[in-house]
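Missing here is one protein chain; the remaining ones are kept as they sit in the complex.
Moving on to chain A:
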């Protein structure tokens, strides 16, 4: 019993940090360390390597790599903090080493500044609303953070709100607004009265909101609909009849686990009927 455990511990301690480039697309576990490209040569074969100091005045070639969700900087390496697949995105223009992040499955939302979310108004207190966004604390929303805010057009308790976080860190309760920096609503505010709200995983929302997502285009061709995606896993959808709304909700929930062929089959069957 003790032997396999000690062998495993030895292999973990003795394993060198892997290069991030070779691990792209594979599953990584919390606690693994990853090397950035320019450090691979330094760590080369064996352990301590004696390198002659280069005396020419070549500028140190350091690229700026952005460390995304699921990764943390640890010394000069990347430490994995969530389990999932490692992904990389090349920089759009010019310098920079791109972004590395870990794609993981999660249903519980943690408020992040700048995220657009769907919240449910739970209480009015003083001159702020308390809005439940699915996190550990309700967010606060001021009466005045709507476009054209007057006493008449305030949301009531139980209404759905689409807004954006301006303050969201782990030490304070999050604050949200329904107005962008120019003072315009830009699609935010109280969401209409009908329609269905349902919850999905955070990974599915990110997939659906990707710029070139086919699912949304195909869904749009099926029925005319209104749809709002909240980064906290909530989707609000409204179509002409209740039956169509239910079909859309079930398709979106099932999309997570279907391949694109299965999806095309289902869409073509629905389009016929």
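Operating definition for what follows: contacts are C-beta pairs under 8 Å (C-beta built on N, C-alpha and C of every residue); 3 or more make two chains touch, one makes a residue touch a chain; residues count from 1.
Criterion: contacts and distances are computed from a predicted model.
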Legend entry - Options "CASP-like protein", "Small ribosomal subunit protein mS33", "Exosome complex component RRP45" or "Mitochondrial distribution and morphology protein 35": UniProt name of the undisplayed chain: "Exosome complex component RRP45"
Legend entry - Sole residue of A:197, A:216 or A:270 that reaches the chain not shown, by the stated touch rule: A:197
Legend entry - Touch criterion as defined above, residue of A:75, A:92 or A:158 at the omitted chain: A:158
Legend entry - Contact partner of the left-out chain, one of A:134, A:189 or A:230: A:134
Inset, instruction - Return the single residue from A:22, A:153 or A:243 that touches the missing chain. - result: A:243
Inset, instruction - Identify the residues of chain A touching the omitted chain, counting contacts across the whole complex. - result: 120, 122, 132, 134, 136, 156, 158-160, 191-197, 236, 242-243, 245-246, 249-250
